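Note that this complex is displayed minus one protein chain, with the remaining chains in position.
Labels run A and B following the written order; every chain starts at residue 1.
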Amino acid sequence: MKKILALVLVAVMMLATFASCGESAATNYAANNTEYFIGGTGPLTGDASSYGISVQNGAKLAVEKINANGGLNGVNFKFDIKDDQATADKASSAYDQLFEAGMQISFGSVTSGSCEAFAAKAANDNLFFMTPSASAEICIAESNAFRVCFGDPDQGVLAAEELVANFQNIGAIYDESDTYSSGIFEAFDAKMKELNATYTVKTFNAENKLDFSTQVEALKDCDVIFLPIYYTEAGLIAKVAVAKGCDAVLFGCDGFDGIAGQIDETVTNQIKYITPFDVNSTDANVAEFVAAYETAYGVKPDQFAADGYDVVMAIYEAMKAAGVNDVTIDPDTLCEKVKAAITADSFVFTGVTGTMTWDLSGAATKEPVIIELNK
Amino acid sequence: MKNFKLKHFINYAIVSALLIFGVVMFLTGNLRPSTAQLFAQMGYGIILAVSLNLVVGFLGELSLGHAGFMCVGAYIGGLFAVVLKQSGLDMKLPVLIISMLVGGLFAALFGFIIGLPSLRLKGDYLAIVTLAFGEIVRNIFMNQKVFGGAKGLTTGTLIYDTRKSPTLFIVVFIVAILMLILVQNLVKSKHGRAITAIRDNEIAAKAMGINVTFYKLFVFVVAAFFAGCAGVIYAHTTTPVLYSFFSYNYSIEILVMVVLGGMGSITGSIISAVFITAMNFVLQSQLSGDLASLKNVVYAVILIIVVVFGNAPALKSFRERYNISAFFERFRKQDASKRRDDEAKWARVPSKIKMDALLSTDMAPDSDESIHGDIGADNDKGGNK
Partner (left out) sequence: MITLIDGLSLGSIYALIALGYTMVYGIAKMLNFAHGDVIMVGAYAIVITLSYTASPAVAIIAAVILCTILGVAIEKIAYKPLRGASPLAVLITAIGVSYFLQGIAQLVFGSQPRPVSAVWRQLPKIPLLNDLGITTAAAVTLVCGVIIMVALNLFIKCTKTGRAMLAVSEDRGAAVLMGINVNRIITVTFAIGSALAAFAGMFYLFQIPNAEPTLGAMPGITAFTAAVIGGIGSIPGAMVGGILLGVVEKLCLASPLSSYTVAIKFSLLIVILLVKPTGLLGKITREKV
């Protein structure tokens, strides 16, 4: 009996091994779609949840606007965002779920780490995605990946130029365990060396991102502290700076968006950050978006909401330019069409975060502004 | 045929059934990529749970650092596979198998290192040392530039395209079956009895001439090896391999699998690993936002209820009357006279000295039966030291 069972077991393994050599054709999960499906992932809970929720709100607004105007050739758009808590493995499994639900085109992931995992999966399926805010270079390494935000290196270079021009004693704190933060910092560091400027740097990582007293202690006498980090930690640093009696200017990048909710009237340090989106802009397009957003959600939009809005709008414009008119189109075909349309010289997109164009690298070309948060 | 007992094969049967189910689904074109991913997760969940059960259930030492071994495997095996790929070996299957061996061996080495303090420490002290070990490993890998530093090891080139080929989960299940063959035979052998003897009473085991040092190290090394293999598999399913995944929360999740399945019961570990992985998968797709933490609350409540029910001294008589084996006993169609025979035989064995029954096969009426009892009994035995 034992022998028989052993044989059965061996047979099963053999069968399995043969089966593993086979390859099956890709299924088009979008075959039953009645609306174009835009999907993606973002942190709806956890430390970075402000980003995910903003992107979700902005993108929803755009989808509603498109559908209200008759959609694409009369076909509406459907939008879904899954929570990835800014972790790679959750983004990866969320991708599978979305894909099987018929996702045809995507806004990728909101944060860089998740987007890397998302991009690895999307590359296999050749699914077009344009991320609103994942600024790491690895996220758009493949040809099917695009973004509307600045790249990390651009922000680092810009920050270095800005700081050297305006301040003497420069300090920096960054998160070495974060793709976004260290990406900006590396470019910043290179540019500072190029400019022959000196500065002091302190680091933290995901294991100790709560207690910043040592770092602030070391940078207490700086005129400015460069913080290429997310708003939660930036808020904590601002509070420690107050406790330590440090009055340096806190200079951040687009991750600072959302910091207003983390600080209160005790924080007296001046806060500045780079962002492509100015909520007080007089531009008609922006004003309309801000008004619509406020009516829908009761708060003013931040940069991530604007990015989310722009992504959906840009995807829509590109699909229109590509002449897509089949609602059950499979992601692979759609990707090739949209890619050709969006990288064409004639395609210029004017969104609420500026006027942008794309090339094959997937990066958007646009102008940044620096915002001051005066207390 | 005389010695045939379904329970000796039930473990293989469960895993093979999953494997066949997956393959059939694939061949008929019904296998969704996420299901293939789920199968792979179940596979390494089984490997992790069974290997931890060796330490917790059979050796009786609490280990809170199992994810640490997995971490070693994932990083070292993952890096090895990436390097192999870069050096031109572009065949997925050999790369997977070789890197799994490498990752497993390195994890085993770490298992040896962490096994050393276990010779001096026991119980709660050992538990905290294993926990500390898991955190140290994570922290060290996080700071190595070779492994991508704190941004994690990019294993994008290793990811299996689950849409086109089911290789990954097939390999995972085959590894699981091989592990089961090894572990089951180990547990049934004289070495297995020595290990359970150490759990039940270390001093008595020592007095019986069992080499406690050797067996403790041995169990840690074997368990670490398989955890390392599971880590390599993980590296083939996710990019980047990130240190934060292997936190002690994950070690505890594996522990939950073992406890729910019943400490010392391999079948239990397999079933609960499959069940928990599947439940994770379903809950993750159903619950979004902060509701997702409902999952943790549900686990916690299940864990508390199971442990309190299984161990509370006040519930002892209740437990004896309503455990799983008693439940199955009712359905078992057996010759009444034969049963009485069995019982009569067992009545001759003094129930007080369980230790001896474990060590000497002569005392028991049926050698296979005496060593292991059944799931329910093991469940009760698990916690005792």
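A few remarks follow.
Following the convention adopted for this analysis, contacts are C-beta pairs under 8 Å (C-beta built on N, C-alpha and C of every residue); 3 or more make two chains touch, one makes a residue touch a chain.
Just so it is clear, the structure is predicted and the values come from calculations on it, not from any experiment.
In the whole complex the chain that is left out makes contact with A, B. Touch with the chain that is not drawn comes from one residue among B:V95, B:I195, B:L217 or B:L255, which is B:L255. Of the listed residues A:K82, A:K239, A:K339 or A:K366, the one in contact with the hidden chain in the full complex is A:K239.
Shown as candidates are B:Y75, B:F133 or B:F147; the residue that touches the absent chain is B:F133. Remark: the residues of chain B touching the chain excluded from display are 56, 60, 62, 117, 120-121, 123-125, 127-129, 131-133, 135-136, 138-140, 142-143, 150, 201, 203-204, 248, 252, 255, 259, 263, 290-291, 293-297, 299-301, 303-304, 307-308, 310-315, 382-385. On the side of chain A, touch with the chain left out of the figure occurs at residues 45-47, 49-50, 85, 176, 203-205, 207-208, 210-211, 213-214, 217-218, 220, 232, 235-236, 239, 242-245, 262-266.
Rule of thumb we're sticking to: only the chains that are shown with their structure count from here on.
With each centre defined as the average position of its C-alpha atoms, the distance from chain A to chain B rounds to 38 Å. Contacts from chain B toward chain A in the complex involve residues 1, 4, 9, 12, 16, 19-20, 23, 26-27, 29, 32-34, 37, 93, 139, 142, 149-152, 154, 156, 159, 161-167, 170-171, 173-174, 177, 237-240, 242, 244-245, 281, 284-285, 288-290, 292. Residues 1-2, 5, 8-9, 12-13, 15-17, 19-20, 22-24, 26-27, 44-45, 82-83, 85, 87-90, 92-93, 96-97, 99-100, 113, 116-117, 120-121, 123-125, 138, 176-179, 182, 205-207 of chain A touch chain B in their complex.
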